[in-house]
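What follows is a set of notes on a single structure, which appears directly below.
With one protein chain held back, the other chains of the complex are shown just where they sit.
Right, chain A next:
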Amino acid sequence: KKGGVTVRASNERENRGEEEERRKMNKKKIFSLAKGFRGRAKNCIRIARERVEKALQYSYRDRRNKKREMRGLWIERINAGSRQHGVNYGNFIHGLSKENVQLNRKVLSELSMHEPYSFKALVDVSRKSFPGNKNVVQAPRKVDISSINA
């Protein structure tokens, strides 16, 4: 019995150690996720736990928002690139869809940045198929005034 009692006690102590380790592991995980947080949120477990939970919720939501934001960014870039050739975004996309060109906005924005010749070819295709572009205002060219003496 004595042996049984001591064995149980040692088991309990071992289990307590394991549980403590498990708790410490959880804290470790939370602190590793809380790197770079402001103030006590990176050091104190109670505050860090709250902030980490909030951060994970935000990341879940923002993984969906990122897709929306990126699409807006691509549209801005395509707009800028096509307006350099005198076509605004709406008419450009309409012309492309009329011609059944199925490039998506991500690829179109990359082409407008890195492959100017191919993008110009696309703008020409679009303008030919939908020529409703008479009201596009070209951005005013910036004139260099550094040579003028004040």
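By definition in this document, a residue touches a chain if its C-beta (ideal position, glycine included) is under 8 Å from a C-beta of that chain, and two chains touch if they have at least 3 such contacts; residues count from 1.
Note that in this section contacts and distances are computed from a predicted model.
**Student:** One chain is missing here; what is its name in UniProt, given the choices "Exportin-2", "Protein phosphatase 2, regulatory subunit A, beta b", "50S ribosomal protein L21, chloroplastic" or "Ferredoxin-2, mitochondrial"?
**Tutor:** The record names the chain that does not appear here as "50S ribosomal protein L21, chloroplastic".
**Student:** Looking at A:Glu20, A:Glu53 or A:Glu69, which residue reaches the missing chain?
**Tutor:** A:Glu53
**Student:** Against the chain that's been left off, what residues of chain A make contact? List them.
**Tutor:** Residues of chain A in contact with the hidden chain: 53, 56-57, 59-60, 63, 84, 99-104, 106-107, 110-111, 114-118, 120-122, 124-125.
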